[in-house]
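A single protein chain has been omitted; all remaining protein chains appear in their positions.
Order as written gives the chain letters A, B and C; numbering starts at 1 within each chain.
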């Protein structure tokens, strides 16, 4: 069985861990060998559901287990770096829940360690593996929307307040990773504002504007204290526009053949008249396949073939750079902060073999 | 008839003017005496619909007409100041479409002129007169929501691109006036970002954060280039929260008995646990009365009694101060700009008689 | 002007009459000559809005007016026959609000009279002229949906209770006319149930099933006593399905590429397996043009050219036959009642010249 299946260890069995265990369990190319968590009740729950999985309160047991090839980390953010680094040092491939680590500095160290050892380091940016985002990316790559004017997203609900990160590290991280994935350029600066309505807690509400080198702009609105759940993204292009509503049961992505028309070329700006064009709306069929299932397949595949994951460590680092710049901007009430530009490594590139 | 009805002149019969003429016409205390517009076709349309109304291409004709007591201005923004000042100098009361004028400086001059002459100067902040906003204000005044945490609004659609003002002067102006009207405090600083997707046009998309002296925050998102029309406002409070959707035919205002709970007093910040509370939702009946009808009644009443209007010149000035500061912030990519604080005159106060 | 414009008289200026007057007024090929109504207040309203239109409390004045070529009738249903017959006898073309008359017998007499005199008799089945229904008809004619399995419609709201007809004569009449218009076959029998919740009033709620010669079925649910307004129609076909929601501001017609698949030909019924197919959804752009404007153009055109209208007297008669049969079925608690089959006259056919 060792030869045919990737041995998986999972650390953390709280909110997200059960989804990881379930998806690795149904993947025929993987096998969950062990799970560690500090809570005995959770470990008992695992044993009842998955009698073949070893449970332990000591993370070290996973690291020492030679049947485990890769570690999936689903613990609070402030523990990510330490747990991931220990896994890499033990020679394990690593999949880490988003965000990868609490700072770009720490993420860089993980990337270096993984690269040095020829191990796969992947961050769990789940939304990149949803059929909806994949469809949107496909439409944008085919330039169905023309030039992209904006990405404008709202992600809010009541809860889950976190203790160790603010709302942008918890929710905006999804949009930042999507923006990096679907646009063919990256933001160069950010202006963000945030507010905290519970004394002693991190910011629970924030608004982020990302500037690009051209007229494209992205805006992300996140809120842990909203009366209703909202997951809506508007993407405007010169030819078409998209409304992506992740709460819609089936028609998640709607493509509008709408826009403005200009009577004269933009050069003669003083002369043109703006017109409005309203055409059909089209909602492509979106597969109901669970994103995490696709992601787990991709992780297993990357480990086996040495391919860089779509959500590689470097991809996670680019996201963290934006989050850090946004946090600095929030502290300065919206003052624009430049974003450090990183070399863009295409997912197609393979890493050097260890 | 002179004694019983206020004589009204309307200048501008494009998009908004017909609504003014119609609402003044059905108000028994007013009479539309004349309308001026530069387009002969529009004037012909008026004559067909309202045979008793004089039409003219010369604004001066209205100013000279002694049967006209008040002028309603519905022309492009850059003409507001000149037309309003001329009307005041001719001794007419004035109702001006929003925004009152293109700068705070010009608005101040109009206020001074009106005050000096004891004339009513009112700005057409129509939303303040909608039954929905009146209901929200009533709920907030009664502290039904507890402490207000945030006001977060989206106002977008495809069109109508304007030439002489950007999208915040056209759309965000509604939210700024609502915020001033329903909250018991005013913003002290603003961070805003905006973008322009049509070369040579003003910004067609903007995001504005308003900071208050306490933890309350307001955010306004406006867009002329959206595939679908959105008019949604979320208001979060410590006790309840509101979703106000102006496109809903009947249930425009929904009050959610939802929120967070804290186990310990906020003082012992390290100890408390956040809980979530989900109770009933309640949508109060909202009268279908047209806002402009109420507004016209209020204008006529203010002129007759000398009462300061709810949307007085000073109220319009406070809005303009925010728009100007937001425009400056947009030019600096979100850098926060303080907002000049003006003395707040309660609507209940009456002005000194001339 | 006589030569170039059709002279129109309108009788009844209550709920629907103002729409007729407005739409005939803006039609360049027609001119509203006079309006009659029994209520002096309504007549005054007309004179204020349309100073060029003569008003009268005597219907006879319209009939005698030689400038009037055609009469549009918008009065209670029980008066339709008498007013329409008088108009035809006075040599006027006639447009009658739906339903054409309270019985098939009376409708037949109107048809005979109009045919004998070579006059246009048209019934105001407004929905046939909506861009949405026109688009649906176009899709069905092109067999985009394959074989039509069903038409299932809900039309409900709070009010307007009528006194002289029950809810099927008021609301289901719309669906019956649409069904006749978009399907290439007509119902052969009907089973209907209805109930009355206000003592002394006609039925305010009804459900109608229409049987066809093949497996196609139509169902219409109507209700004057619904807490919310609903205008939804589902059309199922062997290839595609439609959801038509008339309350949607823009995406009124949605075409779903969904359905079932059979593994084996239907002949070997015991063997096949049913599968489900889910593809894209598509919402064709629907023109915002007002239906009554199109209808008035069509009426004027039919009068001028002698063409049979789409909603001819005979078309109205077929609708009445269904309503009468449905009423009989309601009285018998759903017992099926056959529908008298009438010769189908294609709209393209022209009538014999008088």
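What we mean here is this: a residue touches a chain if its C-beta (ideal position, glycine included) is under 8 Å from a C-beta of that chain, and two chains touch if they have at least 3 such contacts.
Bear in mind that the values here come from a model prediction, so they are computed numbers and not experimental data.
Trainee: Please identify which residue in C:23, C:75, C:126 or C:209 touches the non-displayed chain.
Mentor: The one listed residue touching the chain not shown is C:209.
Trainee: Looking beyond the chains shown, say which of C:26, C:141, C:228 or C:247 touches the absent one.
Mentor: The missing chain is touched by C:228.
Trainee: With the full complex in mind, choose from C:64, C:89, C:116 or C:197 the residue touching the hidden chain.
Mentor: C:197
Trainee: From the listed residues C:152, C:246 or C:297, report the one that touches the chain absent from this view.
Mentor: C:152
Trainee: Spell out, residue by residue, where the missing chain touches subunit A.
Mentor: 49, 51, 228-229, 247, 249-250
Trainee: Kindly note down the residues of subunit B that lie in touch with the hidden chain.
Mentor: So the residues of subunit B touching the unseen chain are 250-251, 257, 278-285.
Trainee: Applying the definition given at the start, please give the residues of subunit C touching the unseen chain.
Mentor: The list for subunit C reads 149-150, 152, 154, 156, 158-159, 161, 189, 191-193, 195-201, 205, 207, 209, 211, 215, 217, 219, 221, 223, 225-228, 234, 236, 238, 241-243, 254, 256, 258-260, 262, 266-267, 269-270, 272, 274, 276, 278, 329, 332-336.
Going forward, only the chains that are shown with their structure count from here on.
Trainee: So, what's the distance in Å between the C-alpha centres of subunit C and subunit B?
Mentor: That gives a centre separation of 43 Å.
Trainee: Among the residues of subunit C, which ones contact at least 2 other chains?
Mentor: Residues 250 of subunit C touch two or more partner chains.
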